[in-house]
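Take a look at the structure set out below.
Partial complex: the chains shown occupy the same locations as in the complete assembly.
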Amino acid sequence: MIIFLKNNCENNELEKLKNTIKSMNLKFKLYNHGERNIIELIGEDRYFSKERFETFTCVEKVVKILKPYYLVSKEYKNETIIKFNDFEIKNNNFTIIAGPCSIEDRDMTFEIAHFLKENGIKIMRGGAFKPRTSPYSFQGNGMKALEYLKEASEKYNLLTVSEAVGIDVLKEIKNYVDIVQVGSRNSQNFELLKNLGSINKPVLLKRGFMNTIEEFLQSAEYIALRGNKNIILCERGIRTFENQTRNTLDISAFPLIKLNSNLPIISDPSHAAGRRDIIPTLAKASMASGANGIIVEIHPNPEKALSDGKQSLNFKEFQSMVKELINLSSALNIKIN
Amino acid sequence: MIIFLKNNCENNELEKLKNTIKSMNLKFKLYNHGERNIIELIGEDRYFSKERFETFTCVEKVVKILKPYYLVSKEYKNETIIKFNDFEIKNNNFTIIAGPCSIEDRDMTFEIAHFLKENGIKIMRGGAFKPRTSPYSFQGNGMKALEYLKEASEKYNLLTVSEAVGIDVLKEIKNYVDIVQVGSRNSQNFELLKNLGSINKPVLLKRGFMNTIEEFLQSAEYIALRGNKNIILCERGIRTFENQTRNTLDISAFPLIKLNSNLPIISDPSHAAGRRDIIPTLAKASMASGANGIIVEIHPNPEKALSDGKQSLNFKEFQSMVKELINLSSALNIKIN
């Protein structure tokens, strides 16, 4: 950390700053630049806040060199591979996760599971507890939905993912699914993140729609720090002024995460677009950008969906998209899971 | 709700749509506008999602007339007054809440409580559990902090507010403080909101820095729907591209909330600005805009604060701001609490 002092900072002010640094057990060097001084903190200052020093009246600016995360960074490890029996979520693989926004009833759950199996898809998503902006919107079928999902996935030998909207739900859900999802609105629910750090299932962590990539990686660090390093990141669009899409898919997040983090990252084109017609295009763009997979909403009859019907593909649209992705994957030397 | 159909929508498509509406027990009227048809849903459709109909291929657009909240709206009630023994948070009153970002130790807690009492302030804020972006930042002193806060507030006869970062914390905190705060990152933590609906303490609900005013009011509706209508809204800045402030205080939120909601709304200039120098100005602007109060961070020695020192006023700065606010209040016919 480098502390830039203002011109002509008075001696007693400088002494106060030095004493504070000493009281934190940090070493430092003072560089004299004419009227201006610069202080470099020496040692492990990764976890010290810039703001701690910016409050001193004689401090102009503080610059951190180190990144505010470590366990999820490339410096800690080159790549985290999420392993299941028959396949892996990792670089040069592209994993397709699909299923309904919410598990509406037993029949549709089995219908979708059967469809996925027939089409070679290995992970099924299905919402049981739904976080909804309005208290009057459909909130999901809860435990009953989890049971349907478990039953159907066992019959068709599928892995499953569903969202834990809070700690109470987490306690239950981790016994029913193979991957626990954290939704966009909970991406900075730090209490939930801490609890996810001690489960022994992979976590699918969605980016908050108003979080920077750096904040996103710090949320992942919360989980990793408690011991669970099996984290799959998911870019699902950020809030911008553009209103023809529900959110703006931040396509740059894929290469940037790959440069900085050891974690796999997948794309959620359904929530980014919020409209069915451009989902296949966004899926292809995600693959071309280095995403390790996608999670998409499908429904046998989107017009009758209880939630998110507008952004769910029907079976035919989904098959057509998969075909396009397979075609693309060969040009990119990617294996589709 | 009004459903605009596309030109030349085919008959079987139209029949499917009609049947869906009927299956929802809604009545409707079909208006023939040349090539285009328009359907009006009749009855209480406030809680039906537009998206339910937007998925039909022959639907062009759906428009809702009613607002997606009710209990917190002006239509339900003109004004919600939050009453304590000796004063009320309400229109034409301006309540000043102040205290440290986090309760660092017993001494500073009493020092601040004593200062507030001497300056006529009646509500003390103090963080015990801190939601921090980085897992390596100071996370607050927890239960010990709540005990100091309770002890100090009893000695100086102050009301208190502190944040519940999750359901577990809520169970404890509601026994220690007079007002339970929901932070910006938890503003759409719906599980937490539901639990706040059944406590018998007022809730101070901060606007998510990524939420529209309409989403903000829906979060409040979550709490009200479970029975707790004692909600104080708090505007604390939204995320924008401007980078000289931590967030952009949305000054328009005050008059807009007053037009649409029965709830009081206060301002948090500390988190909006993220810098000490413009806090008093933002406080005055908030008062001039109809805010019912402010919540500000103060510290006896901001340079030594363990968190948010950069945006904490020292005692002298706080007194000077209060003086300016008193001066302004007389011109606006507002009583300072």
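Each chain gets a letter, A and B, in the order it is written, and its residues are counted from 1.
Everything below uses one rule, namely that a contact is a pair of C-beta atoms (placed from the backbone, for glycine too) under 8 Å apart; a residue touches a chain by one contact, two chains touch by 3 or more.
Only a predicted model underlies this, so the values are computations on that prediction, with no experimental measurement involved.
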Problem - Total copies in the full complex, given that 2 are placed here - result: 4
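By definition in this document, only the chains that are shown with their structure count from here on.
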Completion exercise
In whole angstrom, the CA-centroid distance of chain A from chain B equals 26
Practice task
Show which residues of chain A lie in contact with chain B when the two form their complex.
Solution key: 16, 20, 46-47, 49, 51-52, 54-57, 68-69, 131-138, 165-169, 185-186, 188-192, 208-210, 215, 218, 221-222, 225, 239, 276, 302-305, 307-310, 312
